[in-house]
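For reference, the structure is listed below as structure tokens.
Yeah, one chain of the complex is gone here, protein chain that is, but the others are all in their spots.
Letters A, B and C mark the chains in the order given here, with residues in each chain numbered from 1 onward.
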Amino acid sequence: MKGFGMISVNNVGWIEKEKPEAGPLDAVLRPIAVAPCSSDVHVSHGGAGPFENRILGHESVGEIVEVGSGVKNFKPGDRVIVNCVTPDWNAYGIQDVRANNAHDIAMMGSFKFVIAKDGVFAEYYHVNNADANLCKLPDDVDLADALMTTDMMSTGFHAVENAKVQFGDTVVVFGIGPVGLMAVAGSALAGAGRIIAVGTRPNCVELAKEYGATDIVSYKEGDVADQILALSGQVEKCIIAGGTTDTINQALRITKANGIISNVNFFDGAETIHFPAPLWGLGMSNITITGGFCPGGGRRIERLISLIRANRVHPGKMLNVRFDGFEKIEDAFRLMDEKPRDLIKPYVVIDW
Amino acid sequence: MKGFGMISVNNVGWIEKEKPEAGPLDAVLRPIAVAPCSSDVHVSHGGAGPFENRILGHESVGEIVEVGSGVKNFKPGDRVIVNCVTPDWNAYGIQDVRANNAHDIAMMGSFKFVIAKDGVFAEYYHVNNADANLCKLPDDVDLADALMTTDMMSTGFHAVENAKVQFGDTVVVFGIGPVGLMAVAGSALAGAGRIIAVGTRPNCVELAKEYGATDIVSYKEGDVADQILALSGQVEKCIIAGGTTDTINQALRITKANGIISNVNFFDGAETIHFPAPLWGLGMSNITITGGFCPGGGRRIERLISLIRANRVHPGKMLNVRFDGFEKIEDAFRLMDEKPRDLIKPYVVIDW
Amino acid sequence: MKGFGMISVNNVGWIEKEKPEAGPLDAVLRPIAVAPCSSDVHVSHGGAGPFENRILGHESVGEIVEVGSGVKNFKPGDRVIVNCVTPDWNAYGIQDVRANNAHDIAMMGSFKFVIAKDGVFAEYYHVNNADANLCKLPDDVDLADALMTTDMMSTGFHAVENAKVQFGDTVVVFGIGPVGLMAVAGSALAGAGRIIAVGTRPNCVELAKEYGATDIVSYKEGDVADQILALSGQVEKCIIAGGTTDTINQALRITKANGIISNVNFFDGAETIHFPAPLWGLGMSNITITGGFCPGGGRRIERLISLIRANRVHPGKMLNVRFDGFEKIEDAFRLMDEKPRDLIKPYVVIDW
Partner (left out) sequence: MKGFGMISVNNVGWIEKEKPEAGPLDAVLRPIAVAPCSSDVHVSHGGAGPFENRILGHESVGEIVEVGSGVKNFKPGDRVIVNCVTPDWNAYGIQDVRANNAHDIAMMGSFKFVIAKDGVFAEYYHVNNADANLCKLPDDVDLADALMTTDMMSTGFHAVENAKVQFGDTVVVFGIGPVGLMAVAGSALAGAGRIIAVGTRPNCVELAKEYGATDIVSYKEGDVADQILALSGQVEKCIIAGGTTDTINQALRITKANGIISNVNFFDGAETIHFPAPLWGLGMSNITITGGFCPGGGRRIERLISLIRANRVHPGKMLNVRFDGFEKIEDAFRLMDEKPRDLIKPYVVIDW
């Protein structure tokens, strides 16, 4: 079968591979729609190691073509949404954490696509623990909305969960790419009052407002932290969904004692995380710095889908460039790599 | 000075009293707007004991006319919103609980208006611990919205906090009077997916939908629990904001193992709370039953106001009958006591 | 093979059954040591339905004799501790709750021994999801200690977790049978200050003190709630590990506003749970009533074992009657049914 991936570092293209097979608990799917993610781009440039002949992609809606003998709740022909994080639910690590993303072996061990096996930009792809990790696609849910639950919405909302947003919190969201936009939407849905979004791209600014941002701050207008302090004074919660490690400094400047800084930004290529010790009160600030990647599992997706069905949010609005046809995965990927100023996020509809 | 209150049990009217004075930490206010509450009606009928010559009322926006020597952040002339719960913040009890409504002496000891002293339906009224319990009224906030934060919104949102609503929870709200309507709005703002509201009054049904209810269930169409199970199966969270103690039975029938039943209904006149033991798994269900009255303090109100300023919710829409003038408190109170079918909640604007 | 169980209601004895087989994720074990539990007795009298030819028992340490093809971390010959709650970790329900005991189908659906299949009082018994539900028995852990983690310690400590015991809480534990004793030990290990244990049996009283109880209250000395109020005034947390549904009334009388009542008692045969509404503040008390059965999984046991290895607690001390030999399961069971005054808990060592 054919897949689009990383032939070697900085060299992407079409790869020929064996069709995957389903173990007893697994499923094999064909893609209905997929979306490239900035972390696919990152990996293609060697960010996760010098992979060779590795199919990329981890955001997908698909149709099941095969299930293992132990799969109880899914069958070939089912249309499903695939959480980009697919834990092994029989591993001990999963029992320790509510986040459901632990693993016994290594950090991010539940993020298997691309890192541990081929991804979803393929004619067929493999999903472990199908009963636990797949979610049926309801007929009344828009395909673009469904596709965005698999990573962007799950990750943006995870930032909000980690920030423990409470009624009336002021929340600053640094970065309004797709994850930041979802952090804005999630903050509004978690009870934030004022939401200050930091970003400049006009399409993103517009959508940030639609998703619930009350204020927009741009680095073009001066120091971002100074602008926020002038607007609102220090705030309860900061979400970092973009920028560099310097963003942590800015967040520390504007966060109240006892506040939370919740990061979901992948600090691609960063060597050190560093900030002035006095900004963290030389250890005495009671400011919590937390963050990480999103929870796995099908029930996670089912919860996000219920928000879409209740009309609380429509993450599919972020998909502002659509391609049609399996072979267009390449164009979508290259567009993501270029990231033109008016792009929010592209997707590819393969067969719907 | 004049106040409207309870002359004796089942006998309300105008009362002549001494104007209150401010102790070192206190303030004296004149009312700008007030609203009667069903608990005022309840008290007037003897529900909290045989009070005599007690001025009623605990929901108010007012103007400060006097402050004690120890008050730092407020001064005469300030327009303020008054949380209906006004703890003594130097009491030990307050240090134990996040809810900020504990008291060293007695349950509900922080609910002082009417229960421990005269209420707000008066030419002047007293607020203890003014710095902690008052909140400045911002110019850009609608008076009706502000007035509804003092109890209805705080209580409805407290039900949501106790229910620990998470992204994608299905929430059932029993009762769509003002508190139930606010529980609907709060659930939507806390991340609920499907919200099933139980009620029948057309004005309330319409507003429940506007505040985020996705489904309406009426007892007129059959057993409420049966209807909900048919709609959604068992749910994660139930909020009880109306009904009788039998509502707990219905909630137990429809709540999943590990779910939460959060009550903010005052079971006026109930002698016993009882439910079939098997519905609670003979003790093994892991269903939590919780509930109580709302947190106190000015910061609580400031948080709710920030939701209004961010346009997340407008609780003032519930005030569908307006009276003008201090003497109209009587008409508003009597309307609340009669509770005609099209009433949601009345209020009185005294001087604006 | 042979097993001891319920031939019919109120009729226990030895049963001949087929040896179980391991599915792909499962294991088959032979018992090393088992203990009867009051819930086995309860079931034998028809409490969970009119089972016929059902082998009893859910507390065991065993040796693996067979594993399924998908089991990765265990092999025949391994000595293991078996959590009495063995969830299907690929079910959706498990993803919703930290307690890890949810199930998609029914309340207590993860409690499979006896209820859904034969129990552990057999020459061989079956464990589903072996990788997730078994825990290796370390060489340095006493057999009796290990056996007591499977239910008594897990349940007693679950009561403490649900009570959210904090540093310096006063905790009342109603009932000092094995689960109550473990609730005492767990409360001490979770930071409780004063621990008031309610019970009378001398062996249990002695052990309660050793496990951390600071005060003992007996119903023989008068009303239990009155005695506790005289000792300490109202308390932060109550744990119900014995008694009848009336114990809830007593707990409500002695629990502070904003306190928690955590139940792990199985209200065997109770028809109604009922308490005076004013004791719950007519709904306004902010007292939480919670409870249920204990979390499943091998990691749970591993955590409890780590407390034993650190010498924090030795639950095996509760096993004050020892039998030796498989056929003595009958004597142990009958002793549990009779429950003589000096018994805390019996166990049977089969092959060690």
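In this text, contacts are C-beta pairs under 8 Å (C-beta built on N, C-alpha and C of every residue); 3 or more make two chains touch, one makes a residue touch a chain.
Nothing here was measured: the structure is a model prediction, and the numbers come from that model.
Chemist: Using the touch definition given at the top, which of the shown chains does the missing chain touch?
Modeler: So, taking every chain into account, the missing one touches A, B, C.
Chemist: Using the definition of touch stated at the top, determine which of C:168, C:233 or C:269 touches the missing chain.
Modeler: C:168
Chemist: Using the definition of touch stated at the top, determine which of C:13, C:191 or C:325 touches the missing chain.
Modeler: That would be C:191, which touches the missing chain.
Chemist: What is the set of chain A residues that contact the non-displayed chain in the whole complex?
Modeler: Residues touching the hidden chain, for chain A, are 93, 96-97, 99, 101-103, 107-108, 236, 240, 245, 256-258, 263-268, 270-277, 280-293.
Chemist: Taking the full complex into account, what residues of chain B touch the chain not shown?
Modeler: Contact residues on chain B toward the absent chain are 23-25, 69-70, 89-96, 98, 100, 129, 131-132, 297-300, 302.
Chemist: If you put the missing chain back, which residues of chain C would it touch?
Modeler: Chain C touches the chain not shown through residues 157, 161, 166-170, 186, 188-195, 212, 214, 302-307, 309-312.
Assume only the chains that are shown with their structure count from here on.
Chemist: Quick check: what residues of chain B touch more than one other chain, meaning two or more?
Modeler: Within chain B, no residue touches at least two other chains.
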